[in-house]
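Note that one protein chain is taken out, while the other chains of the complex remain in position.
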Amino acid sequence: MNTFGTLFRISIFGESHGKWVGVTIDGCPAGIALSETDLLPDLERRKAGAVGTTPRKEDDLPTFASGVFNGHTTGAPLTIIFENNNTRSADYEALRATPRPGHADFVLDKKFSGYNDYRGGGHSSGRLTVALVAAGVVAMKVISNITVQARLVEAGGNANIEAAITKAVEEQDSIGGIVECRAGGIPVGLGEPFFNSIESVISHAVFAIPAIKGIEFGSGFAAAKMTGSAHNDAIVDELGTTLSNNAGGINGGITNGNELVFRVAVKPTSSTPKEQQTWNNNTGAVEPFTVKGRHDLCIALRVPVVVEAVTAIVLADMTLQAKG
Amino acid sequence: MNTFGTLFRISIFGESHGKWVGVTIDGCPAGIALSETDLLPDLERRKAGAVGTTPRKEDDLPTFASGVFNGHTTGAPLTIIFENNNTRSADYEALRATPRPGHADFVLDKKFSGYNDYRGGGHSSGRLTVALVAAGVVAMKVISNITVQARLVEAGGNANIEAAITKAVEEQDSIGGIVECRAGGIPVGLGEPFFNSIESVISHAVFAIPAIKGIEFGSGFAAAKMTGSAHNDAIVDELGTTLSNNAGGINGGITNGNELVFRVAVKPTSSTPKEQQTWNNNTGAVEPFTVKGRHDLCIALRVPVVVEAVTAIVLADMTLQAKG
Amino acid sequence: MNTFGTLFRISIFGESHGKWVGVTIDGCPAGIALSETDLLPDLERRKAGAVGTTPRKEDDLPTFASGVFNGHTTGAPLTIIFENNNTRSADYEALRATPRPGHADFVLDKKFSGYNDYRGGGHSSGRLTVALVAAGVVAMKVISNITVQARLVEAGGNANIEAAITKAVEEQDSIGGIVECRAGGIPVGLGEPFFNSIESVISHAVFAIPAIKGIEFGSGFAAAKMTGSAHNDAIVDELGTTLSNNAGGINGGITNGNELVFRVAVKPTSSTPKEQQTWNNNTGAVEPFTVKGRHDLCIALRVPVVVEAVTAIVLADMTLQAKG
Partner (left out) sequence: MNTFGTLFRISIFGESHGKWVGVTIDGCPAGIALSETDLLPDLERRKAGAVGTTPRKEDDLPTFASGVFNGHTTGAPLTIIFENNNTRSADYEALRATPRPGHADFVLDKKFSGYNDYRGGGHSSGRLTVALVAAGVVAMKVISNITVQARLVEAGGNANIEAAITKAVEEQDSIGGIVECRAGGIPVGLGEPFFNSIESVISHAVFAIPAIKGIEFGSGFAAAKMTGSAHNDAIVDELGTTLSNNAGGINGGITNGNELVFRVAVKPTSSTPKEQQTWNNNTGAVEPFTVKGRHDLCIALRVPVVVEAVTAIVLADMTLQAKG
């Protein structure tokens, strides 16, 4: 299913090389000032263009198909549409026999009995994250007292991002990275004890972003090596402020009012320029394989704004639920 | 909300020191042979008793309240109930003024305006995992061709678990650990491209388990430091078998038929025997604080069977959905 | 699925001749004063005992398994359990070969491949409405400004209920009836334009009650014979008060602040004392058939309190959503 959320609910649609990509936001409160230009800064942050990103560039101009009237949200479903205008489908035709390693080609072909749109990953393409970013901007306006900021803190194992990219370009091999997200101004009490713990819901949303393979909250995996006396955050006032923040702002699945902190692991772009091996369905043998098409060398560079977007979407939904 | 799943749906209820704890499974297919004794081995694995676990022991005898007739599931909601018979509520009365560091005391009090059952964590207690384990046994029978096995691979930063526990007992401080879960026999095609990626749904379920603060699939966080040519798993036959398994059995959010592999980080038990500091609402000051009651020194010891249970619940649900 | 609702969500479980019948309410706000005795008046109204109802009587004493502490709801799942203590399963053993006309015996056997608990209708029994009534009492406390009242306005085609029952007893044949429900104090704005119109959600809940075969809002079926100028309700003040109420308090699927009015058609009890015909799976022929067991001659007598309950459940859920 391509829908996420309970009261602030988003649904995405579209394919990498189809006509349109879009998102419908259902449950957005009425009366929020919103114009298409409000979306441009975050859409720009997501765009390719920097060293290490794909040469494919889209205009990424959003159109409101519904849900906005006289410059404000109406409370009706808000659909935002993007035209795909820079596709080179021919790049992909030759690859049908040889599923690209690391990509979803093989599983999509099996899951959809060969009927999936295989061009550029079809519906599974990172292209769809443009819709997530658009919805994230709207979500951010719903939770205007909360700040959400994500940044790339490590690429290719190196905390110096620029150096890492330079090395990847030299070696012509793709690299991964780690994105850290921090959210401030969060009230105490978002999240539920078990299945809708804030970690459950954030991780559910974050793993919708292609290429993410891990998430940790607060001290995360480092906590597994700590003692309880070192890990516990001492509460120091009646607001629940803690001296340290090993919990990442969450106790028992519920926000505690301190900064929400999590990190995600982004794998290296599957489409590396390096030669690889894969199965060839036509020849029935493993054969050398080289990716064609235009790709990001370090997709992690473009992930922070998407992580911010899905985090804002989660927080908007849980904020509306908390009022219920 | 305390419900999880779409077609195989579980709801849990109960409190640590209440009368009963239980789970309702809605959507369990009819005709599965099931008796209360089938649940005992996994319930036994979850129990306390080993060095490093709490002296509180429950009988943990399950009763089928509904949904089983003549030794088989009926297709109607299957409710399993456990009596709480070993509670010492008096242990907790004194602690109301001083929220325990690392615990949910503070956030529950705020979220539920002081009406939550504060005894032993109330509904947020690890006691509720007995219900998850029971549901997991039923789920495992729904997906009888799939094997799910989790084990503690590291405690207190040490791969020698016994040594780690011995050290924790000597130092009288709680420790965390890392649990690895592997599932075999999984068909190609479970999971959806975006919001219901298999990583999204498994992480959603896994973060329902108290004390878990991180999850990674396949190479996980290590992937962030790898190059694409090293990380990509070469496909070597028409079944999609891969030479390596850095993807942990998942491409594009969908199972690829290889072993599903993930690891979770378990934080040290919040109730450490060491003295700590916390806010005292009565005195309006930070004061020294020592936990009372009976607790696990390394809760991670009891987590593997719960991780298996929620994984089986996810796979049962997604298997039923894949038939739809 | 046996769950209903979005923020105030109820799940029912149990069988007519099983050990327990129960309901879990998830999402009930914390801090509502509630005791088991609060449930007794409505449970009493649902009970058998009057002329025209079944001689089977249950104690119907509710037990809170979870979710209530110190006389108030805690915000955690609230589970209410009833023991079944007056079952005569032997009555049903002989009937397995001959599906009772009007009952679900035939469809349940097929749907659940013969594994359903066939005693007294199993999970499909009207016995389960005891759980709905219990949940309705809790819902009513959530929407304390709203009044909900249902009554039997017609039985066997006769507006004189007593006369209708007397006639049915004399003729020894079951009869149906019409229940009208009115709710006052409803705010403007509950319900959504399309799929969650207030009519959609109320009818969804009401058709969960066994034996109901029709529902109409306001003028309902009579509206189909009216002209627009006769049917439209003139708005006469700034609060939206209307001169007439042909709309039953609903415009465009949304409550308009006037009284909410709907009527439901209850079919005659399927278990009539009269001889009938049905298929006999053992003999492979249509044969005469007489119902055994204890049954209501006019089940509609016991329906009003259940209609009130599900209406309150819907209104509680939509009220909480409206705050979101």
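Order as written gives the chain letters A, B and C; numbering starts at 1 within each chain.
The rule is short, and it goes like this: contacts are C-beta pairs under 8 Å (C-beta built on N, C-alpha and C of every residue); 3 or more make two chains touch, one makes a residue touch a chain.
Model, not experiment: these values are computed from the prediction.
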Touch assignment to the omitted chain, from C:3, C:147 or C:166, lands on C:3
For the chain left out of this view, which of C:25, C:39 or C:178 touches it? C:178
So which of C:245, C:278 or C:311 would be touching the chain we can't see? C:278
Among the options C:26, C:60 or C:233, the absent chain makes contact with C:233
Among C:53, C:256 or C:311, which residue is in touch with the absent chain? C:256
For the chain that got dropped from the picture, name the residues of chain A it touches. 1-3, 9, 11-15, 18-22, 24, 26-27, 30-31, 63-67, 69-70, 72-79, 81, 111-113, 115-117, 122-123
Could you please point out the chain C residues that touch the chain left off the display? 1-4, 6, 12, 99, 101-104, 106-108, 110-111, 121, 123-124, 128, 154, 156-157, 168, 171, 173-178, 188-189, 192-197, 199-201, 203-205, 207-208, 210, 212-221, 223-238, 240, 242-243, 246-248, 251-256, 265-272, 274, 276-279, 281, 284, 286, 300
Missing-chain contacts mapped onto chain B: 6-7, 27, 76, 193, 320-321, 323-324
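Quick note on the criterion: only the chains that are shown with their structure count from here on.
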Which chain has its C-alpha centre farthest away from the C-alpha centre of chain B? C
Copies chain C and chain B - interface residue numbers shared by over half, same or different: same
Express in whole angstrom the distance between the two chain centres, defined as the mean CA positions of chain A and chain B. 26
The distance between the C-alpha centres of chain B and chain C, rounded to whole Å, is 37
What are the residue numbers in chain C that touch two or more other chains? 27, 76
